[in-house]
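Here's a structure for you.
Every protein chain but one is kept in place in this view of the complex.
Note that the chains are named A, B and C in the order they appear, and that numbering of residues resets to 1 at the start of each chain.
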Amino acid sequence: MKQPLKSPLDIDAIRADFPILAQEVHPGKPLVFLDSAASSQKPRQVIEAMRRYYEHDHANVHRGIHVLSERATAAYEGARDKVQAFINARSRREVIFVRNTTEAINVVAATWGRANLRAGDVVLLSEMEHHSNLVPWQLLAEQVGVRLRYIPVTGAGLLDLDAYAALLRDEPVKLVSVMHVSNVLGTVNPIAEMIRQAHAAGALFLVDGAQSVPHVAVDVQALDADFLAFSAHKMAGPTGIGVLYGKRELLEAMPPYMGGGDMIRTVTLEGSTWNDLPYKFEAGTPAIAQAVGLGAAVDYLTALGMENILAHEQDVVEYALERLSEVPGLTLYGPPAEQRNGVATFTLRDLHAHDIAQLLDAEGVAVRAGHHCAMPLHRKLGVPATARASFYVYNTRAEVDALVEAIYNARKVFGLV
Amino acid sequence: MKQPLKSPLDIDAIRADFPILAQEVHPGKPLVFLDSAASSQKPRQVIEAMRRYYEHDHANVHRGIHVLSERATAAYEGARDKVQAFINARSRREVIFVRNTTEAINVVAATWGRANLRAGDVVLLSEMEHHSNLVPWQLLAEQVGVRLRYIPVTGAGLLDLDAYAALLRDEPVKLVSVMHVSNVLGTVNPIAEMIRQAHAAGALFLVDGAQSVPHVAVDVQALDADFLAFSAHKMAGPTGIGVLYGKRELLEAMPPYMGGGDMIRTVTLEGSTWNDLPYKFEAGTPAIAQAVGLGAAVDYLTALGMENILAHEQDVVEYALERLSEVPGLTLYGPPAEQRNGVATFTLRDLHAHDIAQLLDAEGVAVRAGHHCAMPLHRKLGVPATARASFYVYNTRAEVDALVEAIYNARKVFGLV
Amino acid sequence: MDMYMENIIDHGQNPRNFGEPLQPADIDYEDENPFCGDHLHLTARLDEQGRVAEVRWEGHGCTISQASASMLGEAMLGKTLEELRHFSRQDVLDMLGIQLSPTRLKCALLALKVLKAGAYGLTDWTGEEDEHA
Partner (left out) sequence: MDMYMENIIDHGQNPRNFGEPLQPADIDYEDENPFCGDHLHLTARLDEQGRVAEVRWEGHGCTISQASASMLGEAMLGKTLEELRHFSRQDVLDMLGIQLSPTRLKCALLALKVLKAGAYGLTDWTGEEDEHA
């Protein structure tokens, strides 16, 4: 068994920042929360920032002249600056607030897609994608006749890069839209290299960063990503807000998504003109308090240091893979620890994943079970459902031990001893 | 001067529920917040409900088996039940959570509209509409060739109902989309009667309830509304969530809006099928905490009683109209108090509305100035911008006095004495 | 853990009337729980008195959904169509004999939902209305 990394993070202090962690979910069963890939918990710094906003500064943004509206606007736009710095966007105008990763991808499909893609054009996805990066393109395929191609997943849980190169070579691909980190396999895809190849082939690249932005430093300029989508609720931030990053030239040339207040420049009964970026894509009253919360989450993660977060998580995940692989009858999915991040997904003999999750819950251990919004990947894996333990900066090796113990208990209930 | 109504509401106690109100925005200038039509303030009951949710119950909804996910799902879906009861929808499946009124209208335009409207079909709007109920239809007109017609606004600030009848008669109207209450004029449109006429003419009716649902009891079954759109942030709830109500048969027949997690039934690489209502229209991780906040806001308003809220606001607005009409050089827009709700919009000689708002702010009085997202209406009124004082249940006659005093002061600064 | 009582695990691991769908069948319907992916295909044949003579179902899902299908399938035998239509959510819960959270209730009720749809037309069954997804 490996020794814990010497992490500069004080995990006990970090855990104390997350009020939800200190509870028993059943009598005598303290919460062991291993479901952060679905949605992370929030530190009090984030919860407090939103409370403070509502108690001191709230008003509608942008059009108000009074003090509260000035403060609300500064808070909302200040959050945009923080996100810009966090992902190293060139301009704050490239940061568009949306509801979640799903909306970010839908915006690109519906606006860039409809404006730039014609029947027969190819959009390249992968077999490991989340439904949120499949269905928007399927809708577009139906509406526009775009053809979807899929980068295969190898038996080792990696993208087949030879097939990727061939797909880029064989057909005129207009856009590649692929996840940075898999929410099921944990696979860290070599996104920088893939972007380079896509650009060389004349294709744009959308990075689904839902599972990477919370865990590793993502630099859109270094990656040269054309679009990046992510959700605040998976990165210690609130529900109800996410980000679409896009290169300015691309966003400028795209038609708007929704119509309404704030996104217009002028409106007459005969027609309208659009506001500048990012407002062109932010119709109606935005999620102001949630932007404030996201800004606070960015501050929180930045203060911890993304490298430190990653190092700590890697340690816990490695330990989890090690311990889980000892459990008789347990099958682990995905690549080895070096090529993965954040999650450990498994099945136990022919037990249904829901039964596993239910029995773990009885021991206070929260994992997710099901298809994790990746039905096609599960079809490929040959199982309808898997159980997934996922980790964030507040998780510990001791919690991995609790997980493993609970799994042994589940085996017993089902007579697998 | 009229005497205050004997209101069953204890406004001092209500004000104490809103932490933001107890502050000085400039030294010696207590906040007089008269900008609730843009976005209302939130009682601590709402702020606390969200804090409690994050500190005790948060996890992603719907697919989780562990206790936190069960609790989060119950909280999220419980909020849907509350909204269902609040607007008296027949089924909880008719309540779809969106970001705001703007998104609700865009969803109808993009899904119902694209599925049911053909080039040449008529959508009937009005000249007093908010941009959020204009631009989505203009986008649709461009994409589909739908023709937009506008119910004129009379000099008295009312919809021209004779013209409405004629428009319904002369052309085959497929949909009427009109605001219940005007955010500029305060006009309460006779929406029940208008819906009856639209249905008789074979048209569906979308009610923009952004300014009515926060202030008056809206019963979708009594109105027989086909669609209703509103925002939580204007009704004591959080930013980042709103509601689209639609009749079940209509929603069932509509194609989905966005693609992604939660809205699907099955996904394969070849195509997908859709989940049941309301989930078909809720792609991706929803605004869970915000739904909880909206539920708490509904509880709060219900406990006060919508009739009581309306009665109190009517009293304050009537008083405001009375006092404002005494100010020399002040022009009031909109119908008499009996036909209006919630707002008092005005200009002062040829002073620009922004200057008025700025000078009022210096006295602690927060009003909004501009076109209030209703440029076409302002063109009709013949002014580029107006100043608007808007009222909610926490406002008082004393605050009206402060407003009027601040207006006299503004007159002085500009030498209008 | 109460949810996994012996009889539930037994029905889950040894489902009764499990196998290839009957063809032809008087009742034939399949559906899934969209949130978890559990799938159920239920078929049944009636005898000349209009009573269920044979039941056959297949599907995949958690122990709760499989055990419910197994138990409900057994209970269907000998019943008339009219009697099948009167099966209630409480009947299913009574067969299982356990308490269920709203999410797991969906698992337990999938079999009933499929039965109702097959025997009645789903839209007439409003039992789903009062639960949360």
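One rule holds for everything that comes next: a residue touches a chain if its C-beta (ideal position, glycine included) is under 8 Å from a C-beta of that chain, and two chains touch if they have at least 3 such contacts.
Model, not experiment: these values are computed from the prediction.
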Report summary line: Of the chains on display, those the missing one touches are A, B
**Report entry** Candidate in contact with the missing chain, chosen from A:His26, A:Arg265, A:Arg349 or A:Lys412
**Finding:** A:Arg265
**Report entry** Of B:His371, B:Arg388 or B:Arg411, the residue in touch with the unshown chain
**Finding:** B:His371
Report summary line: Which of A:Phe205, A:Tyr245 or A:Tyr279 touches the missing chain? It is A:Tyr279
Report summary line: Among B:Leu148, B:Leu269, B:Leu310 or B:Ala362, contact with the omitted chain is made only by B:Ala362
Requested in this report: With the missing chain put back, which residues of chain B would touch it? List them for me.
Outcome: 352-355, 358-359, 362, 369-371, 375, 378, 384-385, 413-415
Query raised in the report: Hey, which chain A residues sit against the chain that's not shown?
Result: 62-65, 69-70, 73-74, 77-78, 91-93, 262, 264-266, 275-276, 279
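As a convention for this text, only the chains that are shown with their structure count from here on.
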Report task. If you connect every pair of chains that touch, what shape comes out? Choose line, ring, star, complete or other. Result -> complete
Query - Centre distance in Å when chain A and chain B are each reduced to the mean of their C-alpha atoms - result: 32
Query raised in the report: In whole angstrom, what separates the CA-based centres of chain B and chain C?
Result: 44
Query raised in the report: Roughly how many whole angstrom separate the Cα centroids of chain A and chain C?
Result: 36
Requested in this report: Could you check chain B for residues that touch two or more other chains and list them?
Outcome: 63-65, 69, 262, 264, 266
Query - Residues of chain C engaged with two or more neighbouring chains - result: 35-37, 104
